[in-house]
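As you look at this complex, bear in mind that one protein chain is not there, while each of the others sits in place.
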Amino acid sequence: MTIAFLGAGNMGEPMARNLLRAGHQVRIFNRTRAKAAPLEASGATVASSVSDAVRGADILITMLANDEAVHETLLGAPGAIDALRGDAIHISTSTISVRLSKELAHEHGRRGQSFVAAPVLGRPDAAADKRLWIIAAGTRATIDRCTPIFDALGRGLSVVGEQPWQANVTKIAVNFTLAAALEAMGEATALIRKSDVEPRVFIDVLNALFGSPVYENYGRMIADRAFEPAGFRLALGLKDVGLTLDASRDLTVPMPMAGVLRDQFLSGIAGGLEDADWSAVSEVAARHAGLT
Amino acid sequence: MTIAFLGAGNMGEPMARNLLRAGHQVRIFNRTRAKAAPLEASGATVASSVSDAVRGADILITMLANDEAVHETLLGAPGAIDALRGDAIHISTSTISVRLSKELAHEHGRRGQSFVAAPVLGRPDAAADKRLWIIAAGTRATIDRCTPIFDALGRGLSVVGEQPWQANVTKIAVNFTLAAALEAMGEATALIRKSDVEPRVFIDVLNALFGSPVYENYGRMIADRAFEPAGFRLALGLKDVGLTLDASRDLTVPMPMAGVLRDQFLSGIAGGLEDADWSAVSEVAARHAGLT
Amino acid sequence: MTIAFLGAGNMGEPMARNLLRAGHQVRIFNRTRAKAAPLEASGATVASSVSDAVRGADILITMLANDEAVHETLLGAPGAIDALRGDAIHISTSTISVRLSKELAHEHGRRGQSFVAAPVLGRPDAAADKRLWIIAAGTRATIDRCTPIFDALGRGLSVVGEQPWQANVTKIAVNFTLAAALEAMGEATALIRKSDVEPRVFIDVLNALFGSPVYENYGRMIADRAFEPAGFRLALGLKDVGLTLDASRDLTVPMPMAGVLRDQFLSGIAGGLEDADWSAVSEVAARHAGLT
Partner (left out) sequence: MTIAFLGAGNMGEPMARNLLRAGHQVRIFNRTRAKAAPLEASGATVASSVSDAVRGADILITMLANDEAVHETLLGAPGAIDALRGDAIHISTSTISVRLSKELAHEHGRRGQSFVAAPVLGRPDAAADKRLWIIAAGTRATIDRCTPIFDALGRGLSVVGEQPWQANVTKIAVNFTLAAALEAMGEATALIRKSDVEPRVFIDVLNALFGSPVYENYGRMIADRAFEPAGFRLALGLKDVGLTLDASRDLTVPMPMAGVLRDQFLSGIAGGLEDADWSAVSEVAARHAGLT
């Protein structure tokens, strides 16, 4: 299959590489062309425009930063959507809002194109090792056609519904749960520090309970206050919390913990932590407790 | 060593049994004598009063329900503390408040007795299988003397400080983190249900991220809305949240997520869920979203 | 002065009438023409289109429902802004977002037009009695030119800055404070009801403290649970809380009470209260406490 791949960032680059390894033809485009260049040696074609990448492709995969980037790239003037073949499939792997996902489904639909939302769980190292978990939603037939793609990218697939936005809301809900765990660890660690207990020992105890790499890795960062370099910036964490709040409002679901997260992330940004790793939200609890 | 063991409930009974297996002499007392009786066949002596159990013992272990039970048993009139030998050690394994722990340390100290707080992580099945994790605090010398006891009860030990209350605050912080995870799963699942995504599928995705038995087991209960029989009653969950809030106030640590938990548990109790498993706090988020 | 007045709803109709009384020429437009008709007898010209109303006017006053209505009316295609004279002033009295206010200032600015944001405090009866309080922001010169208009509409004027959006954020902050008072009264009244104290007596006590018509009037509605007919719908209350949260995010100001309000209003809507008066948010606290 010929795949147009838009976005060769930290996530997109290793994903495209795995598609090449699986024998697919990949035409890659990235705004900063230099980021796409290394893929050329692995057999990718580096396109000089979105349209060049997309025209004639069987599949379009997008791995872009946020709603704005996806909206501009697909629906801007000119937008990738108009260069896309009528029988092509767009697989959107970005973490985007429910609203934009619905808009994309509508726009693809009226052009006869297929649309699958397939956001992924995992950091760049997981993308490189084919350990991503894919959350997909779309019609059964379309999902079936995408299976070879998903196989090439990850270790597992959860199909959550026939409406693409259902995959987006699922990703949003997962990220919310993760953010809540960070905040809970942060509040607990502030209590622990004020009790003169070693935070690292507390994290050991937490691991004895949860037995989870998420608690172990983030717990260590929080205990050691090691938030640089950021794996995922705190400012992006606030954006994700915003996606949660938008979904919660549109679906009429009170989510008090999401409200707490919003304020803690805002306080973190007001306190200069926007470029730290999002686990630095734990510093907010510490500062509010008078710890420095 | 001769061990007086007070409290032969769901947790105490298997713990006492493991001590017997390890070759210790155990004198057990339980308010409802019938619960202690089965241990007699395993070699325990069933005492007819707290004083009978405690008098002359090397070690006193308490596994009682809450602050009130511990206070009355130890410091009531007559209290176990006055029957305890001057060179004995009291190991308190209950989840009690920081305040009571400090009071016990003071009262034991002025009698020359040693006090170790050693709350445990794990449910009754873990207690039976010697898979408890023990969080201990006390002087190094006393902790050392307790090692054979801890070895007989659990799979691991975290020594968190020399002040017994430090173990209690650590246990409280761990329980808070767990309660926060339940609430986060509850809010997320309400969002998921209103999105017509199968809750079980969502929990699968969550497991793909967290890889934690805690999220897996509680996630399944929340997805299936299977809250009976209660492993740990919701009303006791509120009590634990109360311990968190007390510690947070006494140590001057704002904990907004603990505040949210308080209100959700209260709403659960107001809605008739006090005897359901504490993971039924997830029903509160569902009800507030208009799901029934 | 010739005034184009867009929006003859519950607020706009009495405001336009007062402008007529003060001797201004008023050309009124309302989507539902029947609502504007009664003003014809008082001397207004009822325009058959936005453009007809706006063309050639010295002043454009808008009193429209929300951001969407203002955006479409002013900046849609065709938008009132393009029919407006280059030296005219637009006075926006609606409660709109900071973002839209900034966009309007920008669009008017590049056409050489003047823009004043002048949201008002007061219900329809206050509008009829010229008892509105006007919160205005814009350049000093423009505000000065608007003085006769403001004099004709209200009992007082607070000029809060030279940037029009400053008036909008001030209105948003005032509405937030009012919503917080409703929620606080609601929670307190739930406590009072569960204490078997008469809510009306509690409101008397509250009035003895606050001495405020706001607490008195809303307090009575809450005590009597009299939420119909709605003076201001609960669903609109959520919209206002949304404006607060948007401003708080854009200005990086954590506002935990706004977060609480969001969830309580959402719970109210999930519980079927969207068309009740927004003081019915107090019912949410009651329901969460098990009162019905």
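Letters A, B and C name the chains as they come in the text, with residue numbers starting at 1 for each one.
Keep this in mind: a contact is a pair of C-beta atoms (placed from the backbone, for glycine too) under 8 Å apart; a residue touches a chain by one contact, two chains touch by 3 or more.
On a predicted model such as this, the values are computed, not experimentally measured, just so you know.
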One chain isn't shown here. Among C:Ile149, C:Ala190 or C:Ala230, which residue touches it?
C:Ala190
One chain is left out of this view; which of B:Ala53, B:Ile192 or B:Ile269 touches it in the full complex?
B:Ile269
It is residues of chain A that touch the chain not shown, namely 256, 263, 266-267, 270-272, 288-290
In the complete complex, the non-displayed chain touches which residues of chain B?
238, 242, 245, 248-249, 252-256, 259-260, 262-264, 266-267, 269-270
Hidden partner interface residues of chain C, rising order:
121, 133, 135, 156, 158-161, 163, 165-166, 169-170, 172-174, 176-178, 180-181, 183-185, 187-192, 194-198, 201-202, 204-206, 208-215, 244, 247-248, 251-258, 260, 263-264, 285, 288-290
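Simple rule for what comes next: only the chains that are shown with their structure count from here on.
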Cα centroid separation between chain A and chain C, in whole Å?
38
As a quick test, compute the distance in whole Å between the mean CA positions of chain B and chain C.
53
Per-residue overlap in chain C, given as positions that touch at least 2 other chains:
256, 263, 266-267, 270
